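Structure below; questions to follow.
Excluded from the complex is one protein chain; the other protein chains are retained at their positions.
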Amino acid sequence: MSDKINMVQAINWAMDDAMAEDKKVLVLGEDVADHTGGGVVGITKGLSDKYGRERVVATPISETAFTGAAIGAAMMGFKPIVEIMLMNFMTVCSDMIVNHAAKLRFMSGGQTSVPMVIRTMTGPGMGSGGQHSDFMEVWYAHTAGLKVVIPSTPDDAYGLMRSAIDDPDPVIFVENMPVLWNPGDAPVRGSRIPIGKAKVIREGKDVSIIGYGRVIQNANAYAAKLAEQGIDAEVIDLRSVQPWDVETVLASVEKTGAAIVVHEAVKKFGPGAEIASTIHEHLHGRLRAPVVRIGAKYAAVPFSNVLETASVPSMDEIEAAVRSLVGVPA
Amino acid sequence: MSDKINMVQAINWAMDDAMAEDKKVLVLGEDVADHTGGGVVGITKGLSDKYGRERVVATPISETAFTGAAIGAAMMGFKPIVEIMLMNFMTVCSDMIVNHAAKLRFMSGGQTSVPMVIRTMTGPGMGSGGQHSDFMEVWYAHTAGLKVVIPSTPDDAYGLMRSAIDDPDPVIFVENMPVLWNPGDAPVRGSRIPIGKAKVIREGKDVSIIGYGRVIQNANAYAAKLAEQGIDAEVIDLRSVQPWDVETVLASVEKTGAAIVVHEAVKKFGPGAEIASTIHEHLHGRLRAPVVRIGAKYAAVPFSNVLETASVPSMDEIEAAVRSLVGVPA
Amino acid sequence: MDIYSKMSLLFHNDDRARQVIRTGRLNMPYYSFRGQEAIPSVVCSQLRDSDTISTIYRGTHDMLAKGCPVDKLWAEMAGRVDGTCKGKGGPMHITHPESGMMVTTGIVGSSMPIACGLAWANKLNGTDDVTVAFFGDAAGNIGAFHESLNLAAVWKLPVIFVCSNNRYGEHTKFEETCAVDSVATRAAAYGIPGHKVNGNDVVELYNVTQEAIDRARAGEGPSLIEANTFRFFGHVFGDDDAYMPAGEKEAAAAGDPWPNYRKFLTDGGYASAADLEAIDEAHKATIEAAVAFALASPWPDVQEMYRDVYAEELVP
Partner (left out) sequence: MDIYSKMSLLFHNDDRARQVIRTGRLNMPYYSFRGQEAIPSVVCSQLRDSDTISTIYRGTHDMLAKGCPVDKLWAEMAGRVDGTCKGKGGPMHITHPESGMMVTTGIVGSSMPIACGLAWANKLNGTDDVTVAFFGDAAGNIGAFHESLNLAAVWKLPVIFVCSNNRYGEHTKFEETCAVDSVATRAAAYGIPGHKVNGNDVVELYNVTQEAIDRARAGEGPSLIEANTFRFFGHVFGDDDAYMPAGEKEAAAAGDPWPNYRKFLTDGGYASAADLEAIDEAHKATIEAAVAFALASPWPDVQEMYRDVYAEELVP
């Protein structure tokens, strides 16, 4: 576990191991084959060379058709991993995802199912502007029948991807672009992390900071600094947004009496609203203050670096929230 | 105001009056012209006969192209009203709505704008099943740059549609199918209802019931019954989900000390989460109990009548919530 | 005879469905296919059980022709627990994998991308099974059509795209929304065979579908078939058809495939009227029994709300 790898490699390993074990696992998407570069950032590198171009297919820019193709193949017992390069591009094939992949099991009364994984990248921080950076996980979490996973470290990414591939239902696997190349502990190959299980990445007693993705890792690093000032924050990485780990969150907030929910999706009507509401529903009267939600500003993601930075949750916002919740003046 | 008309007619009047006043107003969508029936349920009836087939255009089944056409025309100073027949079909052109209509003003630094209205129908209760009944307003409310309106009565529908057409930004106008033919007070032609202003449809002091669409009208009728039993509920019809009227809601809940938020969209990650969270954030310590959220079950909308009925908020659920909040046993 | 039998089943089933709806015993949106019976009857007569199809809201005929059990179909239309989908899908979403009836969609165009996947699975499995995607003429203008035909062509998928051109998309005429006079013309944009046929003519249709199916089984890739036909009961049953020019429906009646094929068989001495009547009667009895079965079947338990959302049942 002391080796360091990044998320690009971890996700590659997960697909590689799954393809080696089960020949029903397929990979498709734009540029994913090796002769086309093994994916735009190389996450699928080596797979077509190893498993053949029948199982690893570079598609036309036809998200509706190839997502549909993945759905059809999944209904026939395959386990396709389809890459929709960036999350904003999911809008061109939402029909396939929302009206079909999510609903076919239910609408068929359980006769068919769609065991597929949709991989997609996103995240402000790359200077890609308004059409390449959105976090839209709340759309899919709101749609019954889908699961939504957003890992923040390489080993989580590996274990969650393995679980996503195993899963009998469609899983949307969101890859946080700006942290794709950050090194982290190497996963144990073959290991699984259950979807729906959060990870307490730091124990603490004063306040619970709950989130997922890049921002929760940042918050965790920050918590160490807060600790020097005598503030003992508990930090929880949800790892999956739907299902999310209500139990772990409630246990933590019951202990600390105060919670901050943080994500890179827009705050308004964002995932944090569900989490905050749920906390209030269960712990009414036991919270020192209302749950604080921190998310992106209500705007498209701006290009200009100063604005892009201002659009996402900052450590200052988290710090201000922590201080107000624990009653320590700035 | 004593004349009764239904929502089909009210929306028709609003478009008719707007087209008469401003020749920049256009109508497009499948079957909207008179020689094609004036829309599937006749909402656009008479418009092409009156204003010509240049301004009222029956389109191919090409939601992406004709929504894009509406966006382009809007950027050039027209005011298109585009019909996407049912809300689930918005998934085939979400790119146009979310990546373009919503963002062009921001991404262009205010140089261009998209003053269009997207009309769409939806709602469980018609036996249309999983791909024709969804309420997806949270998707669009979460997307900065869009407004989302869901009227529940004919006169609201008229006034809100007029405001939507006037609005300099894209407005999604959701028509609740099962109540389209319910009679209600006729609107005053030419009147406007501001987007973002809720309506207190019943004053009360014991509990605030907050929602929109068909279910809030039902709740209102129900409140009269509760009153006979000594429970005095305040009922608020939000009328628009984004922006929503935070001020009116907070004033009401501050008074009653208890709130129920109800909508036909799925509860989980639904619009009610934002409303409930906001109430908690502002009125912590002044609520007798946590805000109760009531929404559709977490599943596709089932076809079978018994299941379809079970999928949406029932008066029983609302009653149980009211009773628990006011402390009256059943 | 198999073709006649299918057509007869379809004809009588539609007849009965409209009647049951009219008398208020069933309450559902019903998209009558009356007039289009020849197409699935001919196509499915050449398919195996292991071949798969995808279809649309106006697809009851496709399902029945593919072998979907009549009683379960009716129970599904009635929203009952014995329906193909336990009543959860309804008439627009009937599924019956045992008979290869994999998906019915209510979203125009969406039968095609999924059919590509079903066909891809056949190919990956190394079988010579094929997939048929049924859809309407107006679906030829939506993006999913284009992407699917291109993908199928590039991947040489064993899929046959069967477009039932009944001249209308809802209330809008084909000519008003499609820039070319035939959907089949578009096959050239994908380098695949495109056949425009009289979809009411069993023989013509048979030859063309055989060619397309053979081609697909041989691994040579997809074809597009445009089968011209007419729907006699408008878009959704109950529609007023003011949007149709006077006389159009009457003129189309001359091409009505079921009576015509019946006449063809008897006139040509391929079958006696009595033989055909026996087939008809048998189907009528099956349908009668199915209606009774459906209406007697219980409503689904409310707990079904929480089942089949995921593999694991949800806790309310």
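A, B and C label the chains in the order they appear, each numbered from 1.
In this section, a contact is a pair of C-beta atoms (placed from the backbone, for glycine too) under 8 Å apart; a residue touches a chain by one contact, two chains touch by 3 or more.
Keep in mind the model is a prediction, meaning the values are calculated, not measured.
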Visible contact partners (per top-of-document touch definition) of the missing chain: A, B, C
Of C:Ile3, C:Ile56 or C:Cys178, the residue in touch with the unshown chain: C:Cys178
Chain not shown: contacting residue from C:Ala144, C:Ala252, C:Ile279 or C:Ala294: C:Ala144
Among A:Met126, A:Val200, A:Ala251 or A:Met315, the residue in touch with the chain that has been omitted: A:Met126
Contact with the hidden chain (one of B:Val41, B:Ala65 or B:Val200): B:Ala65
Interface with the undisplayed chain - residues on subunit C: 141-147, 149-150, 153-154, 176-180, 185-186, 188-192
Residue ranges of subunit B at the interface with the undisplayed chain: 26, 54-55, 57, 59-60, 62-78, 80, 95-96, 99-100, 104-113, 144-145, 147, 168-169
Absent chain, residues of subunit A that touch it: 30-31, 35-37, 40, 58-64, 88-89, 91-92, 126-132, 297-300, 302-307, 310-311
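Here is the rule we use: only the chains that are shown with their structure count from here on.
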Farthest chain relative to subunit A (centres taken as mean CA coordinates): C
Where subunit A and subunit B are represented by their mean Cα positions, the distance between them in whole Å: 30
Whole-Å gap separating subunit A and subunit C, where each centre is the average of the chain's CA atoms: 40
Residues of subunit A touching at least two other chains: 64, 95, 99, 106-107, 144-145
In subunit C, residues with contacts to at least two other chains: 83, 85-89, 93, 105-107, 143-144, 309
